[in-house]
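Note that this complex is displayed minus one protein chain, with the remaining chains in position.
Chains: A and B, in written order; residue numbering restarts at 1 for each.
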Amino acid sequence: MLAVGCDGGHAGGILRLVQPLVQLDNVTLAFGANQVLDDVTLSLSDGGCVGVQGPNGSGKTTLLRVMATLQPVTAGLVTVLPLEENPRQEIGLVGHRAALNDLLTLRENLEFIAALRAIPSRDVERTLAATGLSPVASRRADRASQGMRRRTDLARASLMNPKLLLLDEPYNGLDDAAIGIVDRLITNTRDRGGAVVVVSHDPAVLARVTQRVISL
Amino acid sequence: MSLWKQAWIIAKTDLRVEGRSGEILWIVLPYGALALFLIPIATALPLKTLSDIGIGMYWVVVLLFGMFVTLRQSSQSSPQERDLMRLTLSDPAALFLGKSVASATLLGSFQLVMGPIAVAFFNPALPAQWWLLIPVSALLALAMAMTGTLVGFLVAGTRSSNALAPLLAAGLAFPSLVGASIATTKLSDSQSIVTPIALLLLVVAITAAIGMASSTLLEDQ
Partner (left out) sequence: MKTQRTLTWLTAVALAYGLFLAITSPADVVQGQFVRIFYVHVSTAWVAFAAFGVTLIGSLAWLGFKRPILDRTAAASAEIGVFFTGLAIMTGMIWGKPVWGTAWNWGDARLVSTAVMFFVYVGYLALRRAISNPIVRANRSAVLGSMAFLMVPAVYFSVNLWRTLHQGPTIRSDGASMDPAMLSAFLTNLAAFSLLFVVFLITRTRLELLAESVASAEASERHGLAEPDLEML
C-alpha cells in the first residue's frame, strides 16, 4: 500500500485541521487484467504542490485523470474539491499533449473556452500577452510550433484560474521563457489557495517545484 | 452558463472549424453528386424510370452521404479535447446539442445543394405542393444530425469506428428516411403529410431525449 500524507500547508510546522482539496483512499484501478493503480492513498491540501514520478506505464497520467474526476476507479474513495458546487469546473488539466483544435487559431482556442466560461475577452488578450503568445495568436494551431501549442495549453489553464491544477510533464520541450510561465502558473495557483500536482520523470524538476514526491 | 448558451457556442465553433476544413464542400458534396451520376450509369434505366425514382434517389443520397456530414472529421475531437470539454461544460448535454445543431445546419446546406442537382439531372415529377418538402427536409436534417452525433459519441475511441459509425447511423436513420419517403409519396398523391411529419418529430424528440440523457454516461472512454 502506498500512503502519502501531504498537508501542503505553510512552512513552520503549524498543525492545521483542513479539508483536503484532494483525498484518495486506497484507490485501485485495473483495466481488465492490467493493474494500473494499486491501493494509492494521498491527501492534498490548499497551497500544496505534490510531484508524481515513475517509469513509463506506472500510471502517472492515469492518477492525474483520476484526480481530475475523468477516470472512475475500480476500488477506493476519491474526493476532489468537496466544498465546490461543481468541482470539475475548478480543475485545470494540462496534459502532455496540447488539447487544441488544429483548425482554430491559438487565440480562438482560448476564446472558445473563455466563451464557455463567460470569461471576458480582455482576459484572453491579457493572458496571451502574459504568456508571450500575442505575436502568434492569430496563427492556426496546426501551423504553430510544439512550444507555442504547449504555451497555449498553459495559457488556457491560467485563464481558467483552477483551484486544482494538474500538470502532466509540463516542462517537456519548453524554452526558458516558457519554463518561467509554468513556474508562475504553479506559484499563482498555490498563492490563491489552490493545489498543484506535477507529473514528471525528471527528479530535478520535481525537487525544484514540489514539496513532496510520490513514486509510482 | 446555461446549457443552451454553451450549446450555441459549440455549434458556432464547430461550423467555423468545418468552414476552414472544407470537408463538406470539397469532398462530401462532390461525392454525393458523383453517386447521383453513377446510379443511372450502373442501372441503365430508361429516362422515364429515372425521373420516377429521382426524388427517392435523392433521399438515399441524403441518407448515405449525409452520414459523412454528421460523422465528419472536423467534428471529431482528440481524447485531450474531450477531457477539456468534460472539465469545461456545466452540462455535458451541451456538447450533444451543439454538435447536433452544427450538423443539422450542414446537412440542411447539403440538401439545399443536392436537391437542385437531383431535380436538374433527373427531372422528377415534383408534387404540386413541392415546397412542403422543405420542412420535411429540415426535420430529416435534424433527425439525422442528432442520430449521427449520438452514434459519434457511441463509437468514439473504438476500433473500426470509421466503418462502424456509418453502419449504425444509417440503420438508425431508417425511421427518418421512412418519414421523408412517405411524405413524398403522400404529397405526390395530394394527401396530408401530417403522419410522416409526426413520425419525424417523434424521431427528433426521442433521439434528443436519449442523446441528452446519456451525455454524462457516454463521457467515459
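Please note the rule applied: a contact is a pair of C-beta atoms (placed from the backbone, for glycine too) under 8 Å apart; a residue touches a chain by one contact, two chains touch by 3 or more.
All figures in this text were calculated on a predicted structure; none of them were measured in a lab.
> Just to verify: which one of B:29, B:106, B:182 or B:197 makes contact with the chain not shown?
B:182
> Identify the residue among B:57, B:136, B:150 or B:200 that touches the chain left out of the display.
Of these options, the touching residue for the absent chain is B:150.
> For the chain that's not shown, point to the residue among B:2, B:76, B:129 or B:158 touching it.
Checking each option in B:2, B:76, B:129 or B:158, the one touching the absent chain turns out to be B:158.
> Which parts of chain B face the unshown chain closely enough to count as touching?
Residues of chain B in touch with the missing chain: 150, 154-155, 158-161, 164, 167-168, 171-172, 174-175, 178, 182, 195, 199, 203, 206-207, 210, 214, 217-218, 220-221.
Following the convention adopted for this analysis, only the chains that are shown with their structure count from here on.
> Quick one: report the Å distance separating chain A from chain B, using the average Cα coordinate of each chain.
The mean C-alpha positions of chain A and chain B differ by 38 Å.
> Can you tell me which positions in chain B touch chain A when the two form their complex?
Residue positions touching the partner: 1, 6, 9-10, 13, 16-17, 20-21, 74, 77-78, 80-81, 83-84, 86-90, 220.
> Going by the contact rule set out above, which residues of chain A touch chain B in the complex?
65, 68, 70, 72, 86, 88-89, 91-93, 95, 97-101, 103-104, 108, 112-113, 115-118, 140, 160
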